[in-house]
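The complex appears here without one of its protein chains, the remainder shown in place.
Up next, chain A:
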């Protein structure tokens, strides 16, 4: 049971729901950036939600199936084609041995998920099949896929064709994207006026946006509260004594361009952070294209937990719909 990569697309990697437990030595969680879309793709084809699948960025790969299977493409609106014939996203598709899956151009979003019945069966490393490319760890040989790669696929009958996730059960960022954040961490390092400005400005996703982090530009530089640099921090007002970075944390080196750390986060460093994007909105970041306008919206912990529950209920509804 396997698939062959005819062409890999821009950056296609094997991901699952991640590798917790090793952040203290610098190995990040990794896994699908848009977890809801990844879970839905697996459910559509009859896999466990945590099965390994392919994460595709902007441009689809071309894949030959070396056996019959059920596949589904979720996340970004990247229409799949089977032997050249366009098919629906968020829907289970039956493919035969020898069929070729390719893609039309991206219409919306940034990352698509391709689930294949049985799941991608690369070796489990530290509890996960996710690729962490910076550390050359996990996935397929620790790297993004290349032409000619043959990936093992697990055994699994696959669900029936034509199962679909209704539009109201999908999530995608608005325009501008609103990323809810909890101010904190080193928020006190900037002035009150700078804090207000940060939340009022409309930012734009910069070209440097990947699995490690998303950079934003176009807002006004932040003004710092003056201080005597603490020993070991460094002289720039945005420096701190190197510390651990939360997932979703928003660091602003030199006070100019915020960077939100994502699933392949660098685990620590010496830049102050103004807070963190809440867990419910991490999926949305994975669907932002460069140049997309975005705003940071302040929420309380209570609101963050309500949003987390809303997202969990949405995933429950997908489970029920596909049960």
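Note that in this section a residue touches a chain if its C-beta (ideal position, glycine included) is under 8 Å from a C-beta of that chain, and two chains touch if they have at least 3 such contacts; residues count from 1.
One rule holds for everything that comes next: contacts and distances are computed from a predicted model.
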item	value
Protein name as given in UniProt for the chain not displayed, "Peptide/nickel transport system permease protein", "Sugar ABC transporter ATP-binding protein", "Urea carboxylase" or "Cytochrome c oxidase subunit 1"	"Urea carboxylase"
Hidden-chain contact residue, picked from the options A:278, A:294 or A:318	A:278
Sole residue of A:66, A:134 or A:321 that reaches the chain not shown, by the stated touch rule	A:134
Residues belonging to chain A that touch the chain removed from view	20-21, 23-27, 125, 132, 134-138, 142, 181-182, 184-185, 230-235, 239, 241-244, 246-249, 266-270, 273, 275-280, 301, 304-305, 308, 312
